[in-house]
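Beneath this line is the structure, given in structure tokens, with notes to follow.
The complex appears here minus one protein chain, its other protein chains still in place.
Letters are used for the chains, namely A, B, C, D and E, taken in the order the chains are written, and counting of residues starts over at 1 for each.
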Amino acid sequence: MERYLEKAKVLTEALPYIQRFHGKTIVIKYGGSAMREEALRRHFAQDIVLMKFVGLRPVVVHGGGPQIGAALKRLGKETRFVGGMRVTDAETMEVVEMVLSGKLNKDLVHLINSQGGKAIGLSGKDGNLIEARKMVRSAGEEGEEDLGYVGEVAKVNAEILKDMDRGVYIPVVAPVGVGRDGKTYNINADLVASRLAVALNADKLILLTDVTGILDGSGDLVSSIRMSDLEGLLVREEVTGGMIPKVRCCYEAVSRGVRKAHIIDGRVEHSVLLEVFTDGGVGTEICRD
Amino acid sequence: MERYLEKAKVLTEALPYIQRFHGKTIVIKYGGSAMREEALRRHFAQDIVLMKFVGLRPVVVHGGGPQIGAALKRLGKETRFVGGMRVTDAETMEVVEMVLSGKLNKDLVHLINSQGGKAIGLSGKDGNLIEARKMVRSAGEEGEEDLGYVGEVAKVNAEILKDMDRGVYIPVVAPVGVGRDGKTYNINADLVASRLAVALNADKLILLTDVTGILDGSGDLVSSIRMSDLEGLLVREEVTGGMIPKVRCCYEAVSRGVRKAHIIDGRVEHSVLLEVFTDGGVGTEICRD
Amino acid sequence: MERYLEKAKVLTEALPYIQRFHGKTIVIKYGGSAMREEALRRHFAQDIVLMKFVGLRPVVVHGGGPQIGAALKRLGKETRFVGGMRVTDAETMEVVEMVLSGKLNKDLVHLINSQGGKAIGLSGKDGNLIEARKMVRSAGEEGEEDLGYVGEVAKVNAEILKDMDRGVYIPVVAPVGVGRDGKTYNINADLVASRLAVALNADKLILLTDVTGILDGSGDLVSSIRMSDLEGLLVREEVTGGMIPKVRCCYEAVSRGVRKAHIIDGRVEHSVLLEVFTDGGVGTEICRD
Amino acid sequence: MERYLEKAKVLTEALPYIQRFHGKTIVIKYGGSAMREEALRRHFAQDIVLMKFVGLRPVVVHGGGPQIGAALKRLGKETRFVGGMRVTDAETMEVVEMVLSGKLNKDLVHLINSQGGKAIGLSGKDGNLIEARKMVRSAGEEGEEDLGYVGEVAKVNAEILKDMDRGVYIPVVAPVGVGRDGKTYNINADLVASRLAVALNADKLILLTDVTGILDGSGDLVSSIRMSDLEGLLVREEVTGGMIPKVRCCYEAVSRGVRKAHIIDGRVEHSVLLEVFTDGGVGTEICRD
Amino acid sequence: MERYLEKAKVLTEALPYIQRFHGKTIVIKYGGSAMREEALRRHFAQDIVLMKFVGLRPVVVHGGGPQIGAALKRLGKETRFVGGMRVTDAETMEVVEMVLSGKLNKDLVHLINSQGGKAIGLSGKDGNLIEARKMVRSAGEEGEEDLGYVGEVAKVNAEILKDMDRGVYIPVVAPVGVGRDGKTYNINADLVASRLAVALNADKLILLTDVTGILDGSGDLVSSIRMSDLEGLLVREEVTGGMIPKVRCCYEAVSRGVRKAHIIDGRVEHSVLLEVFTDGGVGTEICRD
Partner (left out) sequence: MERYLEKAKVLTEALPYIQRFHGKTIVIKYGGSAMREEALRRHFAQDIVLMKFVGLRPVVVHGGGPQIGAALKRLGKETRFVGGMRVTDAETMEVVEMVLSGKLNKDLVHLINSQGGKAIGLSGKDGNLIEARKMVRSAGEEGEEDLGYVGEVAKVNAEILKDMDRGVYIPVVAPVGVGRDGKTYNINADLVASRLAVALNADKLILLTDVTGILDGSGDLVSSIRMSDLEGLLVREEVTGGMIPKVRCCYEAVSRGVRKAHIIDGRVEHSVLLEVFTDGGVGTEICRD
């Protein structure tokens, strides 16, 4: 009985969070360990389904770097990385799309459905969701090499997402878009999540990563930071490496209307749920000044 | 962190229950200690608000015997009980109605609202919700004394409740009805809850009591019992005293379409939530054969 | 036949009024003799139901001073009045609320229903309709005595009324509200009616009184007066006594968007209907400049 | 004041009728003196607009015999009548349609609009409302002469009427239909009204005539008659002349689901309103057994 | 097979036009040969029905000069024309209305219905669609003679058209309106079409004529012309005769928000369809600068 009582208390503690986020859209970038480890995967799916059932509107964007690498390897196709981005020729792009839209997207859809949700998998092609353009690299960025079919988000046509997430469906988006040239482009999933969050006027953008969050100069976790301080961090180059583009995605989202952005540790079980339904956040929260 | 993780697990454990009861109506008779003790009162309100937010449709019916007694005493008005029922003359009925519809009902409405809900208090007069008739007592039932304005439910006009509970409102009902004779009647709250559950085709009827549930011959708690076995209990007179009418209300509800009825211990904190969202029920469940 | 023809003519004479007020909200403060005398009560209920059926949206706010006084007397509880307002301690407030929300409100609901309407009784607690605050009395106002639980309207949350009066229901409101301090306050019913009229952007505010209307210096009835002239009356102190707060309620309502306010004689049978459906107004009409 | 009070009483006396017919469809055949005399015309239009505003759904079907006759005369076109029906050749039919759909229908529409209604004029051609067929005359009926374009109702497509009368519009129907042969037919307006009443599942069919109603053998007005008694009247040939087809239209309507049919005296001012809103009916009412 | 393939190609060639005009309102003035010749009439009706079915919202306004003339002649009623307009006394107006609203309008409704559409015939009286006023003629315009019941559009109440054309119905409008004086006026059909196009914010106004379009100084067809160039044509008096008012109607419509206006040759089979669904326009198109 004691045990159950404890449970009831936890449920009612979640009440203020459930009230606060009722009807709100939350865009989650899914990737890293949370996408690979069986238990974390299942917990993530439960978190998403629970959010939907208690009245939130989760939208999931997934990445897929490692799985793409493995598939290319199996095909005997080598890839090179320039500035952290994969040089993507037409043949590579074909594999990238198949892995993202045909395997990872559908696996995630099935995973969410098996936990009782009604997920629907979309790529940026469906309903013209994401119009892409070739990524333009500023001169001086590690050579001038052409990255091929690496794209940026040119425009988001969010109607299809709105139709979905207002109803019973949980949209799951693969980060692929089409350009005006009719070509398919692979786009960084953090970037897609950030842009969708803006287009949907989301309440939260959550990026699942494999780090604990933003660290300050002394290596300590920054649990909450305002936009103006974040600029300082970037200017002083205290944020480095792969964290830079993530921080930029968050910055962009919050400066264009998303209420809060979070970089959280996907290696922690139920990290999404913890972030949304308790005050024990698991990473760094970026909010307005 | 550990602590939070524990919470996340509890939340996801509630997921199957949330899914099962999504959009379902649950009628709860509120009374006893849960209506008197401050902490239990607040927990009850939290439970109701949480149920509403995660997609269920709770309808609350409250009693008020002790508070009515106190008010009558203050007015220097004595009352007698016959067969457990208060002999209710016109003057008494006026006090009864004022206490039920004017005090207890509004207190509960406010309590729920203060926890973030949107409650609306109704008596059987509002929108003609409950048509009453004078209770007919079978001869031999402890004398033939006229009980006055003690009533039964003649008819339920549930449109007003449906209009409410489909939307954002949580209906809170005082057990008062009007007869064809234009007179106001006090009706037993368990009875009202049972009849509303039937009229709303509810999924559950929950009666909060100050006992642990139905006990069997050896005084052990019966945690689950089928309709046919319940008949046996009644026939063998193993159920006694105040429990008899409660058991009859449950029996009536389940036999007319309510999926399950529960007699639970309102002295346990969050007992309603435990009953609905965990498998640790706190009382007796009555289900179909 | 002649008789019937006369009736038909009367009905068609009402046509322009029915057209003019179609779909319009009309807030009526109900009180005085119209609330006490049997025939006047029934006629009032008929008027309200008729208005609803022919397409208007009546909202009724009732007072209850005399009835409260009687109940307090019965309880052996004396009350004092300061500046026309009852000094209301906690115990008194409990009685006030029970009489207003539990007796008068439900009686009126039943009365309207018995004439074929679908009334629903609300207090300011239901759906958080009226947020109250303790009335602040300017220094110099007959001593500095604390009036206790006498309140003002801090905020109106009119959604619940809109949900009701757009549909088939006739809302009947008891003038009780809750403060941020969680305490219950009694508010003057004229004041509540005025504020609800503003919040609902009503077409008319009608205050039923036991006088013929506003009288001018020579004691003659002012049948229509503009806002600017009303200011003059107040400045010149030609309006006196209990009429002052009523005039202020009307002034406030019209200056905040209500098209017209009326102070009418509730002792006249069907006075509300006469006001709305004929050009034979029965009191004083206050309109914009 | 006395005068106004009288008015208020009349209005509230109409309340039970307004309640009873709320949302009900009433089909009225308009013709005779009520269509020719200025005052009667205006009163009729007021009656219809009033009915619409207080929540009923009036549908008007008009005739036009005399006006058609006048127009034909002006054109120097003679017509013969056989068994009360005009022998209608192609040229005559053209005039008939122009007078009905182009003059009388639009005049009536304008008349109703000028009283504050929103009428919309339809012929049986609009939205395919009335599919006609050539009237078949049983042998022996005064010769075998071909009546030309005199039709019967083959089928009613009532969607267009339903779309109209559920909204703000008052449909006004000219008794003209098209056959499968693509020809236009003139149909008796009583017949059209009867068939529309059946198709709309109307609550009432009202035929305005220039007589006081059905008279019994001794020439007294029959104010109410049941279906079975009506059969008797017909069998015993107590109903004669032009009244026979009217009685048949009523009989047909009531036997196919219309609640009541009325043959009333259109020479009485506001006769429609009297019939619907008072208990002083002005003619004969035909009801089910 | 070849033949069918050709057909399929034609259908797909129409696709871009169907997409472009999806949900758009197109107002068509119908008159001239297209209204008289059997084959052209049927083709016109087919065009309208097709437009409706593939998602456009056609609204048809018809004229009727020649048919009116014939009817007047038959009645032995002479008419004179002043400045191209018929001098219309009360008796003439009665005939005009009967021919327009009672014959031509209903014929066209039936014609469209016989091709599978659901047309509904309206005059400016229905739902108060067109409020008219007596046409004011500037002094010097060929004498000062009073034209009688020749009107202009004072106001358009387009709700009724919007209610129709959003649904399944195709509105067919006779150019007749009522003035504030309660009199009926005949209005030029081009003018009515132009004003309805403005009121409906139409995408296109199409005037069917019996000429090939606007001709330039050398007598060549101007297939497309901008507003500013059109002004030049009018100023230089290169447009003459009956074309002047038509050009003015187009000018007025485009300058008040209609995207394009067209003066096309109604003697060409399916000219409306050609204009809308192919790039082979058949006349002159007037567009914004």
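Just a few scattered comments:
Here, a contact is a pair of C-beta atoms (placed from the backbone, for glycine too) under 8 Å apart; a residue touches a chain by one contact, two chains touch by 3 or more.
Keep in mind that what you see is a predicted model, and the values were worked out from it rather than measured.
Within the full complex, the chain left out of the display contacts the shown chains A, E. The hidden chain makes contact, of the residues A:Met85, A:Ala119, A:Ile187 or A:Leu200, with A:Ala119.
In the complete complex, the hidden chain is touched by one of A:Pro16, A:Gly55, A:Gly69 or A:Gly127, namely A:Gly127. Of A:His22, A:Lys106 or A:Lys134, it is A:Lys106 that touches the chain left out of the display.
Among A:Arg3, A:Arg74 or A:Arg236, the one in contact with the hidden chain is A:Arg74.
Annotation for chain A: contacts to the undisplayed chain at residues 74-75, 94, 97-103, 105-106, 109-110, 113-114, 118-123, 125-128, 160, 163, 167, 169, 176, 178, 182, 184. Listed by residue number, the positions of chain E touching the unshown chain are 1, 3-16, 18-19, 22, 43, 46-47, 49-50, 53-55, 115-116, 268-270, 273-274, 277-278, 280, 282.
Definition applied: only the chains that are shown with their structure count from here on.
Path length between chain A and chain C in the chain contact graph, taken as the least number of steps between touching chains: 2. Repeating the A-B interface, with the same residue numbers in over half of the contact pairs, is the pair C-D out of B-C, D-E or C-D.
Copies chain A and chain B of the same chain sequence form an interface built mainly from equivalent positions, shared numbers / all numbers used being over half.
Chain D and chain E have Cα centroids lying 35 Å from one another. With touch defined as above, chain E holds no residue shared between interfaces to two or more other chains.
In terms of inter-chain touching, the protein chains here are arranged end to end in an open line. Shown are all chain pairs that touch, namely A-B, B-C, C-D, D-E.
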